[in-house]
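The complex appears here minus one protein chain, its other protein chains still in place.
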Amino acid sequence: MQEGLTQQIREKARELLTSAAVDCIIGYERASDGLTARPLFAYEPNDVDKLIFDQTCTHNLSRFLVDKRDSTVAIVAKPCDSRAVNLLLAEKQIQRERVYVIGVVCPGIVEATWGQINDRLQARCQLCREHTPPMYDFLVGEPTAEEPPVEPYHDVAELEAKSVAERQSFWAEQFARCIRCYACRQACPGCYCTECFVEQLDPQWVGIRVAPAENEFWHIIRAFHLAGRCIACNECERACPVNIPLSLLNRKLEKDVLELFAFRSGLSAEALLPLATFKKEERLGMGE
Amino acid sequence: MIEGYQPKIIGFLCNWCGYAGADLAGTSRITYPANIRVIRVPCSGRVDPLLVIKSFQQGADGVLVAGCHPGECHYVEGNYYTRRRFALLHPFLEYLGIEKQRFRVEWVSASEGKKFSQLVSSFTEELAKLGPRREA
Amino acid sequence: MTQIISRQDLLSWLERLIGERIVIAPAQSNGLVLFQRVSRAEDIVLDFDNTVLSPKESFLPLSEVLFTVAKENGDIKLMPATVAEEMVLFGLHPCDAKGMAVIDQPLLAAPADDLYQQHRARTTLIGLACSQAGPECFCTSMGTAPDDPSNLDILLTRVNDSYIVQATTEKGKALLPSDLIAQSEVTAPPPPSPQAVPTEGIVEVMRGAFESPYWSRLADRCLHCNLCAYVCPTCYCFDIRDYVDEGGIERVRSWESCQSPGFTRLAGGYDPRPTKGARLRQRFYHKLSYFPEHFGHLGCVGCGRCVRYCPVNIDIREIINDIQKLGAQSEC
Partner (left out) sequence: MNAENPFIPYLATLLTTADLTPDTKLLTVELDDPDVRDRFDYQPGQFAILSAFGVGEAPFCLVSVSYRGRQLEFAVRRIGTVTNALHDLEPGVKVGVRGPFGNYFPLEQYKGSNIIIIGGGIGMAPLRPVVNFILDHRADYGDLLIINGARTPQDLVFAPEFDTWAQAPGSRLELTVDRGDAGWTGREALVPDVVKELKPSAENAIAITCGPPIMIRFTLIRLKELGFTDSQIATTLEMKMKCGLGKCARCNVGDTYICQDGPVFTLEQISKFIEQF
């Protein structure tokens, strides 16, 4: 356990709660398996000692900010999580003065399932180059220098290189397992629509039938609705009970957004999102 | 080429250019294949990816979005958003196994009846070569 | 005297069954063990903690057509769906078999759900006693056990590299391969002992805890997906809608969960259970209070899947412990 990080977070949390600067701290506590972590909502100072930070704190806590938008909260944010805060600010879903961000210089999160940890870093962390959060109100841990970039889209490129038939059967096999539990949607800070298109009945885009065609429809549009917004925290893939490789969908769009619009999501709270703006003279290969 | 296979195309034509171009083709006796089912939209910017995917899911073999040339949009910037949106959706569909030839975005002005007719003919031919998207 | 079958004979028996009928068994799929239709006996996984999803999918499918509406020259005919093929569900643990018994009570109560009843009638259950208990299992606290043969047609219990065969119903006996079964003196190894959970008097204690803020605090971290309900062997809520395509009109029934936004929302928008806390509370009150009051035993079988797969670790055992403490505090 990163002792230093946990101590600093607890002290800042106690200070914020006792001074009533915030109504609650959204952080992490030990889960019921005694190994992994789970989100904690600390309302009173004596809850503060449950707060922890270590390499199992995988959840993107900014997911809870829209639910708590009517109160003032502090959240513990890893670099990717804080980019999701920027996304919510850029999309006017939360007010900056009602969110106190305790940024954490991230040691990287390990792969874990309930009751089991292994020491391999999660795929997103192996690719991660920004260990210091781009935005925070208080920083925990020593900022580290940027590491040399690594090819972040090798798995996407691999799938792109395959033939159409191979890709068709690959995705058909993945989507066939989907049980439409929507854990991927509910785990995502970017999915805050009051009524999701997949549950709309009038018009009924998808409907309630769970079948290959409907599952394909769901996954295409879910991923596309996050194009230029997703910050690749991979919580959707981690929440999926049947291991559908959702990050392969999200990061394909992330790669294309980078190439087409030279844009990365969540780096600033004032950013204009790529599909909500344009450049008159840009050439994008459509209809040319 | 499968014997007797007629590809189904869903065409979202923007009212001011695409649709007007198709109209012009009609009034000037320029024929184009009947494979296209035309859906008129106020602007190509109105075409939501939901409409494109729903068309494919309901059995379309090809989807066409025809709007005004960039800079000539009746609503000034509608087709700029269309251009970005589908520049992103197009490779994404390819990535998911919907061949890129099945989804086309074209700029057809109200005076380009000929271009519209050639566009629909070439699209139909290409889809006929490709075969149905889903085994019937 | 006990009846046993060697591992090899078991596989050849299963191969024989595959030739006669549909066989659904645990099999590998992208690194997961899932109940799937198998075409070869060696695809079947025999040693596993538990599958990701419960086998309820074989009786209450994720999506199923209840009936189709056919229009013939202006006249309408309703053609109910039927289940024709015989099936074997192999490899379910006793907790999942108890899950079937839980779901049977509401769905087979008169007037019985005809389609579900047909699935159940056409299917023979060949269970596999657990050789080890997962860290999240707690079936013995929920009225079943790792070697409980009830609710099954046949129970296989592993001993060294063969299996003790207990056929508990006529259906099971009819399926036994007498040519492959030997008599033996060997006795079953002691069953594993999963963790215990204090369920004594939980129904009454739950009644007292309804207004407690415990539920809304617990719901803070809940994501409100349908995962816990969909992996659960005892959740049976469903939704019904019509589908129209060239083939005609189909009335489709699909899984639904009390956590989804539209579960209790009336047309027009009024929702008597609008908050996260109220919805999460509904899940645990249905399993630990309402179901027992209606049908006499808890609506949970202790398989631990919701504990293992919940992305934010909403752990029903922890909740039962917390509620018991809450109950104890309010008494003194």
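So that you can tell them apart, the chains are marked A, B and C in the order they are listed, and the count of residues begins at 1 in each.
The criterion applied here is as follows: a contact is a pair of C-beta atoms (placed from the backbone, for glycine too) under 8 Å apart; a residue touches a chain by one contact, two chains touch by 3 or more.
Keep in mind that what you see is a predicted model, and the values were worked out from it rather than measured.
Peer 1: Which residue from C:90, C:138, C:163 or C:236 sits in contact with the chain not drawn here?
Peer 2: That would be C:236, which touches the missing chain.
Peer 1: Identify the residue among C:9, C:86 or C:114 that touches the chain left out of the display.
Peer 2: For the chain that is not drawn, the touching residue is C:114.
Peer 1: Sort through C:32, C:45 or C:66 and give me the one touching the missing partner chain.
Peer 2: Within the whole complex, the residue contacting the unshown chain is C:66.
Peer 1: Going by the touch rule given at the top, which residues of chain C touch the chain that is not shown?
Peer 2: Residues 66-67, 69, 76, 78, 80, 106-107, 109-115, 207, 210, 236-242, 244, 249, 251, 253, 256, 258, 263-268, 270, 272-273, 278, 285-286, 289-290, 293-294 of chain C touch the chain absent from view.
By our rule, only the chains that are shown with their structure count from here on.
Peer 1: Determine the shape of the graph in which chains are vertices and touching pairs are edges (line, ring, star, complete, other).
Peer 2: line
Peer 1: Quick check: more C-beta contact pairs at A-B or at A-C?
Peer 2: If we tally the C-beta pairs in contact for A-B and A-C, the bigger total goes to A-C.
Peer 1: Distance from the CA centroid of chain B to that of chain C, rounded to the nearest Å?
Peer 2: Once rounded, the distance between the two centres reads 47 Å.
Peer 1: Using Cα averages as centroids, what's the distance between chain A and chain B in whole Å?
Peer 2: 35
Peer 1: Which chain A residues sit where two or more other chains touch them?
Peer 2: Answer for chain A, listing residues that touch two or more other chains: there are none.
Peer 1: In the complex of these two chains, what residues of chain A are touching chain B?
Peer 2: 159-160, 164-165, 167-172, 197, 205, 213-214, 216-217, 220-221, 223-224, 227-228, 249, 252-253, 256-257, 260-261, 274-275, 278-280, 282, 284-287
Peer 1: Residues of chain C touching chain A in their complex?
Peer 2: Residue list for chain C touching chain A: 29-32, 34, 52-53, 62-63, 134-136, 217, 220-221, 223-227, 229-231, 239, 241, 243, 252, 254-257, 260-262, 276, 307-313, 315, 317-318.
Peer 1: Which residues of chain A touch chain C once you look at their complex with the stated criterion?
Peer 2: 31-33, 36, 38-41, 43, 59, 63-64, 67, 113-115, 173-174, 177, 179-183, 185-187, 195, 199, 201, 204, 207-211, 235, 238-239, 241-243
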